[in-house]
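Here you go, one structure.
Apart from one protein chain that is not included, each protein chain of the complex appears where it belongs.
Moving on, here comes chain A:
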Amino acid sequence: MTSPMVRVRDLHKSYGAVPVLRGVDLDVGAGEVTCVIGPSGSGKSTLLRCLNHLEKINAGEVEVAGELIGYRRHKGKLHELGPRAITRQRAAIGMVFQNFNLFPHLTVLENIAEAPIAVLRRSRTDAVARARELVRRVGLAGREDDYPRRLSGGQQQRIAIARALAMDPKLMLFDEPTSALDPELVGDVLGVMKDLADGGMTMVVVTHEMGFAREAADTVVFLDEGVVVESGAPDDVLRNPRQARTREFLARVL
């Protein structure tokens, strides 16, 4: 494995008294694609949200590009970072949501250019030029000045991907990016994601698209009840699962 981009060790997270993640380990090498699969409620979204500190963790370590996320180590304890430091870390991690979460009151270009201008201090001209290029890259040239609601779901999700890419992230997180889409729109979004993967982007993708996992993933991780039950190459995990729970799950979704 190349130098790890993501390194998670013994991650614990609970909501109140309900444990959701119970000791998760995860390694993603730079330039690799990891697909996380698992039943509903198994903690996939929670795991993803711990990677950019959208959720506070209870115990364990999350590192991205060798940097502890959300915390600072001091005398054997982890101290939560201040908002500024966390904001800086998040800026380098792109995230794509199931329901897009584009900003409806901003045009496509404004959606994409907002964070580079505000966070990376890019000039408006540069940010907008870059945004245009990204819109073209996700195949939506000509829609720059539209408001998101005028786009189809698949087009909105591709803009959401462009918005995340505008921050030049080291790592991209996808939380079921195609689950809210009509079947015929899924292909376009997966196509953009496949291009990204081929271009060497490090990606962690929570998905139910087994076809995508088989084609694009370097590693498939099966999560159930807050623990990693099985992980490995897609052909191994998806075709010849070793664990009974994985077999049961795959029998249900395939």
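In this section, contacts are C-beta pairs under 8 Å (C-beta built on N, C-alpha and C of every residue); 3 or more make two chains touch, one makes a residue touch a chain; residues count from 1.
As a convention for this text, contacts and distances are computed from a predicted model.
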- [ ] Pick from "Amino acid ABC transporter permease", "Cell division protein FtsX", "Acetolactate synthase" or "Cytochrome c oxidase assembly protein CtaG" the UniProt protein name of the chain that isn't shown here.
- [x] "Amino acid ABC transporter permease"
Task: Full-complex contact with the absent chain, from A:A30, A:L78 or A:A91 - done: A:A91
Open item on the list: Can you say which of A:L68, A:V119 or A:V227 touches the chain missing from this structure?
Closed with: A:V119
Task: Residues belonging to chain A that touch the chain removed from view - done: 52, 54, 83-84, 87-88, 90-95, 97, 99, 101-107, 114-115, 118-119, 147-150, 160, 163-164, 167
